[in-house]
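Shown here: the complex without one of its protein chains, the others still in place.
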Amino acid sequence: MLKANIYVTLKNGVLDPQGEAVKKSLKILDFGQVNQVRIGKFIEVWLESRDQAAAIKELEEMSDKLLANPVIEDYRVEIVEVNQS
Amino acid sequence: MLKANIYVTLKNGVLDPQGEAVKKSLKILDFGQVNQVRIGKFIEVWLESRDQAAAIKELEEMSDKLLANPVIEDYRVEIVEVNQS
Amino acid sequence: MRFGVVVFPGSNCDRDCYHVIKEVMEEPVEYIWHKEKSLSGFDALILPGGFSYGDYLRTGAIARFSPIMPAVMDFAQAGGLVLGICNGFQILLEAGLLPGAMLRNSSLKFICQPVFLKIQRNDTPFSNKFKSMQVVKIPIAHGEGNYYCDPRTLQEMKDNGQILFTYCSADGEETMEYNPNGSLANIAGIMNGKGNVLGMMPHPERYSEDILGGRDGFNIFASMINWLKGVG
Partner (left out) sequence: MKELTYKEMGLLEEEYEQILGILGRKPNYLELGMFSVMWSEHCGYKNSRPLLKNFPTEGPQVIQGPGENAGVVDIGDGQALVFKIESHNHPSAIEPYQGAATGIGGIVRDIFTMGARPIACLNSLRFGSLEDERVKELLAGVVSGIADYGNCLGIPTVGGEVYFNRAYQGNPLVNAMCVGLVNTQEIAYATASEIGRPLMLVGAKTGRDGIHGATFASEGLSSASAQKRPSVQVGDPFMEKLLIEACLELIKEDLVAGMQDLGAAGLTSSIAEAASKKERGVKVDVSRVPRREAGMTPYEVMLSESQERMLIIPRAGKEGRIAEIFDKWGLDATLIGEVTGDGLFKVYDGDVLVGEVPVAALTEGCPVYVREGLEPSYYEECRNSNLEELLEYDTGEAIKLLLASPNIASKHWVYSQYDHQVMINTVLVPGEADAAVLRIKGSQKGVALTTDCNARMVYLDPYQGGMMAVCEAARNLACVGARPLALTNCLNFGSPENPHIYWQMQEAIRGMAEAARKLGTPVVSGNVSLYNETAAGAIFPTPVVGMVGLIKNIEHRCGMALQDEGDLLVLLGPIREELGGSEYLQVCYGLETGRVPQVDLQAESRLIELLISLIDARLLKSCHDISEGGLAIALAESAIKGKKGFRIKWEWRGKRKDQILFSEAPGRVVVSLNEEDLASLSSLATQYEVEFHILGRVGSERMILEEEGIECVNLAIQDMTRIWGEAIECHMK
């Protein structure tokens, strides 16, 4: 077993309506120091695999195909845990 | 300036319809090794601050109040960059 | 002439489109289940609105991998008419049949209301029943209709005349004030380069009968039929 995190973020330059709204609300809630907020996805994936290199390849393929939309999003894959069982 | 990441995840045991749907479709796309998928939020916040301890307190407050829904979500705050400028 | 309405799990305007083609336009129409792998004998396809696969992850992202989609792409490639409405538009974007992507509405809210659209050209399979620059009224109902593409793609689309519908005022002013969702360049509907695939956020099937409040949507289907008859 192996656990990976995938971070999907909006590309630079793509407007983030949700991030903007959150920033506005934070300002209203008196968090005056907030400069910018961007909201992306945090995807946790558990795989039946112990081969890290192969897993990374697979996870990148998943992200390219489905998890991220390359027109607007970037992603980053990270293996966080490998369980020998 | 300081940059923080906040990871918002569904509490254990809370249904994640998105994660389930994504898992199913990954299986259909022949990523047979996928065991589980959970989808949360990845929030990037830039703060006008250099005081890490104070920032963490502030970010946790933001998360409690607005960024996470304490009824169904957990969160984790992490400072990733402090810029002296 | 035969229309096909593709049904994905979670489609919910499939019956509405079917009704309009069959009962209002009085043309033959069939449902196409998303698990089908081939298409034959159709002249036009409609990808209807709804929440395919719950719109989980991103709108249209999962439906784009339905077994029927390769056949839809072949059909489009071969010049067949494809109309994607709302969720159908989002699926076409995810599938790459149209350029760009959808973001959440700038208000972050679902919006259901009639809007005004400007018909940018009337020499297309989808708009030949309108006057050029005509202003029409058709309802929208979506949470993610905030169209985005990179500047180069936008320029290309402009140069090719791919932008067919834009949000505007009753008098045809195309300003931000009349843009319901933050869409780039007030875009409400775009075509592919060849002009045989249209994606649009507004729902023409909802304004195809007077009793429902308007009939401007009728002319989109009528244009398709007109064009098919002319060509065929």
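Order of writing sets the labels: A, B and C. Residues in every chain begin at 1.
We take it that contacts are C-beta pairs under 8 Å (C-beta built on N, C-alpha and C of every residue); 3 or more make two chains touch, one makes a residue touch a chain.
In this text, all values refer to a predicted model and were calculated from it rather than measured experimentally.
Counted over the whole complex, the shown chains touched by the missing one are B, C. Only one residue in the set C:P28, C:G54, C:P70 or C:G172 touches the chain that does not appear here, and it is C:G54.
Mapped onto subunit C, the footprint of the missing chain covers residues 9-13, 15-16, 19-20, 23, 49-51, 53-56, 109-113, 139, 141, 143, 203, 205-206, 209, 211-213. In the full complex, subunit B makes contact with the omitted chain through residues 11, 13-17, 20-21, 24, 69-72.
What we mean here is this: only the chains that are shown with their structure count from here on.
When chain pairs are compared by contacting C-beta pairs, A-B ranks highest. Centres computed as Cα averages put subunit A at a distance of 30 Å from subunit C. Once the centre of each chain is set as its mean CA position, subunit A and subunit B turn out to be 9 Å apart.
Among the residues of subunit B, those touching two or more other chains are numbered 22, 25, 29, 39.
Across the assembly, subunit C contributes 57, 62, 65 as residues in contact with two or more other chains.
The residues of subunit C lying in touch with subunit B in their complex are 53-54, 56-57, 62, 65.
Those residues of subunit C whose C-beta lies close enough to touch subunit A in the complex are 57-58, 61-62, 65, 93-94, 99-101, 103-108, 146, 148-150, 182.
Per the touch definition, subunit B reaches subunit C in the complex via residues 17-18, 21-22, 25, 28-29, 39.
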